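All protein chains but one are shown in place.
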Amino acid sequence: MQEFISAFFGDYSVINGYVPLFIFLLVALGFAGGTLIAALIIRPHKPYPEKLAPYECGMPPLMEAHERFSIRFYLLGILFLLFDVEAMFLFPWAVKYDALGLFGFIEMMLFIAILLVGYFYAWRKGALEWA
Amino acid sequence: MELLFFYMFSAGIIGASLLMVTRANVIHAALLLVLTFFFMSGIFILAGAEFLAVVQVLLYAGGIMVLYLFSIMLMNVEVSVRLRQYHRQSFFAVAASLILIFEVWTVLGRGGSYPAFKGFSWQLGATPGNVEALGSVLYTKYLFPFEVASILLLAAMIGAIVLAKRTIDR
Partner (left out) sequence: MVSLTHYLALGAIVFVIGAAGVLMRRNAIIILMSIELMLNSVNITLVGFSRQWGDMTGQVFAIFIITVAAAEAAVGLAILVSLNRDRTALNVDEVNLLKW
């Protein structure tokens, strides 16, 4: 297996770690696509209106399945995204924590404090409430 | 082998992004953009920027595009699919883009022959500890931009909450 992997990129150390990931991706895509195509070839195809209805033995659909979301989902999505960015900054800091020492600690606490202001603003404004 | 992978990911990026800017259905465009970001993270891995590749998938495909899909769900896309998709200035836009591509092609054709453009300081995947290296530069040399980034995020958060809350109250 090791020889097979290093046949891709030679003896480069880091990138070889991603070759199994790439093979995994190919296998996953191939399995999903392969089953769909095999089903397309094998299955019988005899459509009629009742079979094509969304609920074959149920009530007929009244409107489009696409319903508008509540905007509160969107507000939570914004907060998630901005704190996701914060988590992205936290990760290299945590890895380098020992080398950075107290300086890095104060620096990151300042960063988090500034973002906490936004968090409390969202809290006060009732953006986190679900009423 | 590296060249083969680079061309494969590049073809994915260019194909998916060309499809993205021409789709009428916004949801299809958003999913194609997610595909583009996945191929870009492949390019980043090839360049040895592993942390960026992870962030690309986690933040772009997992955060920003989810926000886009949320806001698409908030609006009615069925109406906008039936409308005219392209602006009146499309012709000039395509012409300007082709001119820009031609310019870049000329410049890169010249510049590529300089020795400075040949070879990399980092050979393929020869930099273990990408996150450590990134952290040691980001939190020391770029301390001030890092703190300013938090102010930017705070401003974005407050602005988005004000706009969205005003829409809820109405």
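Chains: A and B, in written order; residue numbering restarts at 1 for each.
Convention: a residue touches a chain if its C-beta (ideal position, glycine included) is under 8 Å from a C-beta of that chain, and two chains touch if they have at least 3 such contacts.
The shown structure was predicted, so the numbers you read here are calculated from the model rather than taken from an experiment.
S.K.: Out of all the chains shown, which come into contact with the hidden one?
M.R.: A, B
S.K.: Write the list of chain A residues that the hidden chain touches.
M.R.: Residues touching the hidden chain, for chain A, are 71, 74, 78, 81-82, 84-85, 88-89.
S.K.: Using the touch rule from the top, list residues of chain B that touch the missing partner.
M.R.: Within chain B, the residues that touch the unshown chain are 2-3, 6, 10, 13-14, 17-18, 20-21, 23, 26, 29-30, 33, 36-37, 40, 43-44, 46-49, 51-52, 55-56, 59-60, 63-64, 67-68, 71-72, 74-76, 79-80, 83-87, 89-90, 92-94, 96-97, 100-101, 104-105, 108, 111-112, 117-122, 130, 133-134, 136-138, 141-142, 145, 149, 152-153, 155-157, 159-160, 163-164, 166-167, 170.
Methods note: only the chains that are shown with their structure count from here on.
S.K.: Can you check the complex and tell me which residues of chain A touch chain B?
M.R.: Residues 8-10, 12-16, 18, 64, 66, 68-69, 71-75, 77-82, 84-86, 88-89, 91-93, 95-96, 99-100, 104, 107-108, 110-111, 114-115, 117-118, 121-122, 125-127 of chain A touch chain B in their complex.
S.K.: Show which residues of chain B lie in contact with chain A when the two form their complex.
M.R.: Touching chain A from chain B are residues 1-2, 45-46, 48, 50-51, 55, 58-59, 62-64, 66-67, 70-71, 73-78, 123-128, 130-132, 134-136, 138-140, 143, 146-147, 149-151, 153-154, 156-158, 160-161, 164-165, 167-168.
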